[in-house]
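Once you've had a glance at the structure underneath, I'll fire off some questions.
One chain of protein is taken out of this complex; the other chains stay put.
Moving on, here comes chain A:
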Amino acid sequence: MKLYCLSGHPTLPCNVLKFKSTTVMLDCGLDTTSVLNFLPLPLVHSPRLSKLPGWVSKDGSLNLEKELKECAGRVFVDSQPEFCLPERELLDLSTIDVILISNYHCMMALPYITEHTGFTGTVYATEPTLQIGRLLMEELVNFMERVPKAQSATCWKNKEIQRMLPGPLKDAVDVWTWKRCYSMQEVNSALSKVQLVGYSQKVELFGAVQVSPLSSGYSLGSSNWIIQSHHEKVSYVSGSSLLTTHPQPMDQSSLKNSDVLILTGLTQMPTANPDGMLGEFCSNLAMTIRAGGNVLVPCYSSGVIYDLLECLYQFIESANLGTTPFYFISPVANSSLEFSQIFAEWLCHNKQTKVYLPEPPFPHAELIQTNKLKHYPSIHGDFSSEFRQPCVVFTGHPSLRFGDVVHFMELWGKSSLNTVIFTEPDFSYLDALAPYQPLAMKCVYCPIDTRLNFHQVSKLLKEVQPLHVVCPEQYTQPPLTQSHRSDLMLELQPPPMPYRRCSVLNLPFRRRYERVYILPELANSLVPSEVKPGVSVATVSAVLQSKDNKHTLQSVPKAPPVAPSKKRKRVMEEPPMTMAPKPLLSGAVPLEAFLATLQKHGITEVKVEETADGHILHLQAEDTLIQLEEDGTHIVCDNNEPLRATLRDLVLRFLQKL
C-alpha cells in the first residue's frame, strides 16, 4: 500500500492512495497563496496601480519592467494571477480510478487533474460539495475573466533570473508548475465526472474496496472517507470540526479500528479560538460602525460567512446597528445564500428541525427580507445606486488580488475610520495587504477556523485508536512562530508518519487475509469436525477462481470421460489429480498418558528428557527415540518397521483426525 503526496499544503491536500489494485485520489486542493505574488486586478481603472514603476535590478543588469512592478516597496508580477497546482509528475494521473472529495475547498484543482491528463475515472462528492464547489469555481473564473490580462509573465520564472529577484518572489517554489485559472468549460467538463454520494453510502470500487463518506462537521456536505476491504480499513480525515456550527455534526465512531488514518485539514490557527474570534469580529465591526466608518470583510462566498451572518443577526439588535446596511457582493452571492437553505439534510439537527416549520434554517433569510442584508453579483449595476455608507461589505476574494474586494480596498483604504476584518485563515493578512500600503484604514485579523485543533484531535485519536497515523510534516512540530508551544503538535505513540510534497510513503501494514467465497455445493460436501468448542475445521479441495477482485472456491471438475473429442483432450491434458488426502492431525500428546500406554504395550524402559520444545523419549531396550514437540512428533527407529508402526499408532490415538 502506497501513498503519493502531491500537495504539501496541510489544509489543501491532494494525495493518491494505491490500495488493493485501486488508485484513489484523496482530495484535489488548489494552493492559491501563490496569487499573493501578483498585482491586484482592479475592477475599475486605478490610476495608482496603472502607474507603478517597472522593476529593474539595482545594477541595471536585469530589466523585467514589463513583467514585474514595484508597489509599496515590494515587487509583484503583473499578469493574470496563477495558482500552484498539485504535483503532476509523481505518477501518471491517467491511472487514477477515483477521486474522493471531502469538502468544497478541497476540490478547486479538479479541472487541472481531470482535464487534459487522460483521466477517465469517477469523482465522488456529496451534493452540497458539488454545488457549492461549482459556485466557488464559477466565482473564481468570473473574477479572472472580468479583468482579462493578455500578458502572461514567464521570464521571471527562469531559475537564473528568479534567484536575483527580491523578497518573496525569490523564495517562491515550483514556479514552473504555476498555472493560470481554468475556464468555465473546463469546470463544467470536470464537474460532469462527479457522481453524488450520501453520508454512509457504500460505493464498491471494482469489488476490491468499498469507499464511504462520513459527516465531518466542517462545512455543508463536508466528509471524511472510509476506504476499506474486508480486512483492512483506511480512514481519511480531512477538514473536520467538533464545534456546533451549521453543518451536521462529525461522525467519529465510524473512524474506529482503522489500520491507517490519514490526517489532514487541521485548524490553521491553533491559538485562535473561533468563539473568541467571532466576538472580536463583532466588537470591531460595531466599534467601526459607531464611529461612522465602513467595514470590509474579504471572504469566500460560502462557509464561515453563514455563521458570520447568523452571529451578526443576533448581534446587530443588541449593538444598535439596526439601520446599518450589510452588503454581500459576489457573482454567486444569490445562489450561495439560497443553496444554503435547501440542503436541509446536510445541516445540524437544530437547523434541520426548522425545515419543518415555516422558517428558513438560516436567519440570513430574515436579514434579506427585512432589507438589512442585500446581495449583488458585482459592484456594477444596482449596487452603485443603492450603496449607502457607513456599511458592512462581505466580498471576495480573501487574497485581495482579484474580485470586488480590490475596489473597496482602493476606495476605503485611505480613511482611518474604516476597518478591514480578515476572517479567512488561508492568507497571511500582511501579505494580502502588501500592495495597498501605506494604508490608513484599520486592519483586524480575526481568522475563524473551525477545523479540529490539536487538543481535539489528540482526544479524537485516543478514542478511535488507529494503528498508524499519516499526516503532513507541519503537524509533527510546533509552529515556527511559537516554537515553545509543544502542545501545538501531534504527539502520538507510535509517532505519526509525516509527509511532504512529493513524498511516496509505504504504509506500514501488510495485507494478511482475503475473503474467499465457497460455492454452495462445495460447502455441502464439507465435513467439519470440532477441534475446540466453537471452532470446527474441515479440509477442502477446490479450484480457486479470482475475478473482479472476488475469490471463489469451486468444486474440482470431475475428470472428463475419456476422450469425448480430440480437441478437448488437448486442453485437459493434465487433469487435476484427485487423490484421497491423508487425514490432518491436531492436538497434543499428553506425556503421562502416553507413557502409561507404552507400558501397557510392554515398553517399560523409557528415559524422558525435557527439551526446549517438548520431550524426547528414549526407549532404551528398543534403541528408539520419540521426539514429542509442539508442532511435530518424530519417531527415530532404525530397521524396525513394525515397532515404528506400533508406536505411530499409539501416538495417533492421542490425536484428532480430520
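Following the convention adopted for this analysis, a residue touches a chain if its C-beta (ideal position, glycine included) is under 8 Å from a C-beta of that chain, and two chains touch if they have at least 3 such contacts; residues count from 1.
Assume contacts and distances are computed from a predicted model.
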item: Chain not displayed: protein name in its UniProt record ("BRCA1 associated ATM activator 1", "Translation initiation factor eIF2B subunit epsilon", "Exoribonuclease phosphorolytic domain-containing protein" or "Ribonuclease P/MRP 40 subunit"); value: "BRCA1 associated ATM activator 1"
item: Among A:T117, A:Q482, A:T539 or A:N640, residue touching the chain not depicted; value: A:Q482
item: Contact with the hidden chain (one of A:L39, A:L261 or A:C282); value: A:C282
item: Listed residues A:N257, A:N320, A:S586 or A:Q620, member touching the removed chain; value: A:N320
item: In chain A, positions touching the absent partner; value: 271-273, 276-280, 282-287, 290, 311, 315, 317-320, 446, 481-487
